[in-house]
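Have a look at this one.
Only a portion of the chains appears, each positioned as in the full assembly.
Which chain is which? They are A and B, in the order written, and residues in each are numbered from 1.
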Amino acid sequence: MIADETLTLGLIGAGAIGSLHAAHLSYRIPRADLQILADVVEEAAQGVAKQCRIPETTSDYQRILERPDIEAVVICSPTETHARIIEEAAEAGKHIFCEKPIDLDLGKIDGALTAVEKSGVLLQVGFNRRFDSNFRRVREAIQSGEIGEPHLLHIISRDPAPPPIEYLKVSGDIFVDMTIHDFDMARYLIGEEVEEIYATGGVRIDDAIAELGDLDTVLVVLKFADGTIGTIDNSRQAVYGYDQRVEVLGSKGSIRTANNFPNSAVVSAKDRIYRDLPLHFFLERYVDSYLEEMTQFVDAVLSRGPSPVTGHDGRSAVVLGLAARASYDQNRSVRITEISG
Amino acid sequence: MIADETLTLGLIGAGAIGSLHAAHLSYRIPRADLQILADVVEEAAQGVAKQCRIPETTSDYQRILERPDIEAVVICSPTETHARIIEEAAEAGKHIFCEKPIDLDLGKIDGALTAVEKSGVLLQVGFNRRFDSNFRRVREAIQSGEIGEPHLLHIISRDPAPPPIEYLKVSGDIFVDMTIHDFDMARYLIGEEVEEIYATGGVRIDDAIAELGDLDTVLVVLKFADGTIGTIDNSRQAVYGYDQRVEVLGSKGSIRTANNFPNSAVVSAKDRIYRDLPLHFFLERYVDSYLEEMTQFVDAVLSRGPSPVTGHDGRSAVVLGLAARASYDQNRSVRITEISG
């Protein structure tokens, strides 16, 4: 890796997460050179491009794939376009960062991953939480043997409020939209594959979610290949804000994380001891992890290193989401091989 | 309730827990008058009686039931004798405190409870953790509406080290020996009945436990009548000591407890920030709750009040233990009605 080498990138999708990645690539990652931004609404692309001083915009992402100087593409377009763009980008020889999920259809995922494999480009899937310093510390404790062999894992992952119903109509169910992050976290922390899953849940927050056939409160049990048992607890509404914690019991000790707060101040008043609420939602809580994931993507491409979050990782999280849904629907434990073949 | 009224008691069983109750009744509960202590090994009874200044000892618990001045009996003998002694004590018109579990056989439990009901005596089962100040605070938060309707419950309950194999051979499996406390805690906190259970687990700590057909690491999912979903996490060995925590997410907030520690001191050293381990095991951690449960038993009898932990509570925890075992054996979700009729 040559220190002064830079990576020339294009970015597709000027929405909230696309804008964030654009700002990071433009201002926070010295080795990145973001040259072009695509959005079907070109005005959106232009607005972000101005703020981030990106030279070119386009309404047609193909323009990015056609530019020979572009070495890597960051895909932040809607989910249903991911698999197709991955295939095309791979064929064009571009390295790829793609937001999660790759797709909700395993066939399409496999098509995309095959194209990536064939072309030999690097693919990194956007599971940003892997780059959070709390969760990395937990992974290190497991990898290094600090807490011995893992026995029990708990992931608590709750949103401050449900997304709009319109979003829920198109995002897939809670397992593939929300729990998917936790499935990846579980695999990342334990470093093993999940073999069996049991999921239960209900609608406790908003009946409109029930009308969609979706759930807003779920509990998932994971059985890993090494015998570790894990749980994931999801709620679409923790009134106190974003709740993102994990805890692992191992043979030599346990490790657990707490939420992140805007300040550490504690007030002792005449009726209570209190502190302010945790960082409210993912843009506040995970901003550092978004920067770190993109920095690592740039570094991985420049150093021809392995991808820190592979296509297999992206596929596995979707498989677990589908298995969880099957388990919930049939109220039984489901083996992953039933879903994934 | 007349303030100066006292309750005359006899106690059966001079083992560890019997001795603790004897000391509390003799020295810490002014309205209790412990007059007689029975143990099949009368020397054991005599040793405790001397320390606690108890006037009479006997090797035959029937002597207690025969004494007309004895109003209440505390049963701390081995589990297999509980149901029979409850029946006899009820027939003798004695109020009864009985250590958990009542029995591991539902038929015997039902026999004992029928005798209690017929005689009209008060029966309190020894689920001491209900009297712990941490868990009481959680129950209050739920009962008062402070956190709204409960949605998700987590109980973590881990021992510092497995008991001797000889103990495990006769104590029933982990679900009825260890998880039973947590089943009662779950019902106590949520204030609802469990309708369905899913249990999984393994042997991660000691292969000798596997040879008994028992487990040392388990995860149980509870579905309550009101839709609350709960988990219980048990390990026979948390190397850092007794881990006893609960956490509840409700519609208006969450509440969680921490372990209790021998001191609050935090040391900042050149490599770490650290504190001492939590209180090591149940005698240290729950000593206050043992005192409070016995104080409330005495008060309940003297005030003709309801029992704070009824025979139904005692039976329900055993039912849940049996359901958990069935779930584990068959790797499926089990409805409580399958066990309890």
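By definition in this document, a contact is a pair of C-beta atoms (placed from the backbone, for glycine too) under 8 Å apart; a residue touches a chain by one contact, two chains touch by 3 or more.
Remember, it's a predicted structure, so these values are computed and weren't measured experimentally.
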Subunit count for the whole complex, all chains sharing one sequence, 2 displayed: 4
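Just so it is clear, only the chains that are shown with their structure count from here on.
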Equivalent-chain rotation between chain B and chain A, CA atoms, steps of 5 degrees: 180
Whole-Å gap between the CA centroids of chain A and chain B: 43
Footprint of chain B on chain A - complex, ascending: 149, 151-152, 154, 158, 198, 200-202, 204-205, 217, 219, 221, 223, 227, 229, 231, 233, 235, 237-240, 243, 249, 251-254, 331-333
